[in-house]
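For this view, one protein chain was removed and the others were kept in their places.
== chain A ==
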Amino acid sequence: MGLLSDPSRRKVLTGLLTRLNTPICIVCYLAGIVWFMGLAFEPFTLRTYMSENAMGSTMVEERFSSGERALSLAKEFDAHKRKAGGMPVEWLVKAMQSRGLEVFTQSFSRKLPFPDENKERYMVRGTNVYGILRAPRAPRTEALVITAPCSPGNTNNQAVALLLALAQYFRNQIYWAKDIIFLVNEHDLIGTQAWLEGYHHTNITGMEYSPLQGRAGSIQAALSLELSSDVITSLDLVLEGLNGQLPNLDLANLFYAFCQKLGVLCTIQGKLQRNDWDTAEGYTHAAQTMMLMVLKQACGRSWGDHGLFLRYHIEAASVRGINSFRHYKTDATTIGRLLEGMVRKLNNLLERLHQSYFFYLLPSLSRFVSIGYYMPAFGLLAVILLLRVSFPGLCHCFSVSLQPSSPGVLTVLTPVVISHLTGVALYLLPVHLQEMAVEHFPVSETEAVVLTAIAIYTAGLALPHNTQRLLSGEGTEQGWKVLKLTALLYLAVLLGCTALINFSLGFILAVTLVPITASITPHMPKALYALVMVLLSPAFTILYCVFIYQELIEAPVSVSEGWMLFLSVISQGILDHALYGSLVYPLLALFIYPCWLMFWNILFWN
């Protein structure tokens, strides 16, 4: 408190901050970026370790041996799938019943707000089949879930077959203390969503589904299995869930531990771990892996069936089999053993997974960066906004704006309200106006939605400052300073809250928004700064992310392909919001974009 109450020291501090404001801001920005990039450097990260006692010290011996039988089952399943032209519900029910499970089905239907062109679906109708293996050893108050999506075509047959083989094997074991639910869901995430909502008696997305006939206890953990070939070269672990939520790190540790034990190659973000951290290639590799995780987390969608479980406080991860051109192959028996081991350890849990971290970034499977290490990177960026707020000219405005009768507050109110109304339009209109757009223009519904969104976004650039000028005439010097103060504070709070819920999203937005918003004034060359502002606006951020993502997964795209991908990303974002309740689209449309418009207003103040 001495620093704040001693007037002479205060004066020195404020003098320092005022004089060196710009250099300090630049240093903070660069330090933030460097800190973030440094997170991938191995000496700065921690080695992963198993925190959960119940899973760590207990020995488990894997005995699953019916991998061959699983593969023949896969062929049978494939044949039935082809015959039924979708999910062979009756065959699955019979197959599960014959393995001694309590089997139930759930039908669901969902009309998408507009056709999904990536997956070619609009009216979705399907059935989930699930079987419950009751625990012989304990009261049935807790459960585990193993799920395999029944995908169209001949993908994922092996996953369903392995699921059935595991069910048969598990049925004969006596050590289960938790019910195990084997779920085969249709229409990937929509099916999972319907099943989870049915299981928890909620309805948050307007899905129509039949109630579940059989339930087990509260679900402790879930594993989703995706397997499309008889042999695989490596297993990939997918963690990113809805709204950037991640499962407890112990689940990743568990997977890694069993991969090590059984000698299976394991990857994360499709990237193998390298041991040469001290070389440039080694570092780049780790940085790429981490960047991929950041990009995937930032987009807020669920990257596998597990992502929706996380919302219900269920730790879940997807395990994806990858078959590439390596010589070293792993057969179905080993994958089965791996899953058996993981489920048995989860079965030993005495309480929910909570010991380890929930906020982390993974530069490789054996290294992690916890919240305490990565938050400073964001903090360094956010502090710039606060430094600019306390910039003396602005601080003085604060005193003026304290008096509600002064004109400052009212001149600020107009642009704030107009920006937010534009944001509301961007949020509501695309989906609601699609029919009108389709009537008048030669486009499909999906294109109509995306193009309307882009049109409103662009129109927003012209709208606010023109209306502002019409309403209150020439802006005053005082006016823009108060507006900038409000906007900077607003942005700081907004980014802070975003970074807490979804660090990656907050960080990416901060990287692009902070430099321009911190330096903007009306006295700059308009054309140049307008261009820079547009190039650093939220929509362009998404575009850059699309290109960087494609570059990182080693599938670079040309500009036109990138543009098409950008359009599909927008439509997917809107769909994710409507179908699963992803929050990225409303956040961008209702808060970030209006906030950015406020800065746009400042540039064109007079």
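Assume a residue touches a chain if its C-beta (ideal position, glycine included) is under 8 Å from a C-beta of that chain, and two chains touch if they have at least 3 such contacts; residues count from 1.
Here, contacts and distances are computed from a predicted model.
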item	value
Which of "Phosphatidylinositol glycan anchor biosynthesis, class U", "Annexin", "TATA-box binding protein associated factor, RNA polymerase I subunit A" or "GST C-terminal domain-containing protein" matches, in UniProt, the chain that is not displayed	"Phosphatidylinositol glycan anchor biosynthesis, class U"
Contact partner of the left-out chain, one of A:Leu246, A:Leu265, A:Ala317 or A:Met342	A:Leu246
Which of A:Gly379, A:Gly496 or A:Pro515 contacts the chain that the document leaves out	A:Gly496
Contact residue for the chain not shown (choose from A:Phe41, A:Phe358 or A:Tyr529)	A:Phe358
Full-complex contact with the absent chain, from A:Ala79, A:Leu350 or A:Leu386	A:Leu386
Chain A, residues in touch with the chain not shown (by the definition above)	4-8, 10, 245-246, 310-311, 313, 352, 354, 358-359, 386, 389-390, 395, 398-399, 402-405, 489, 492-493, 496-497, 500-501
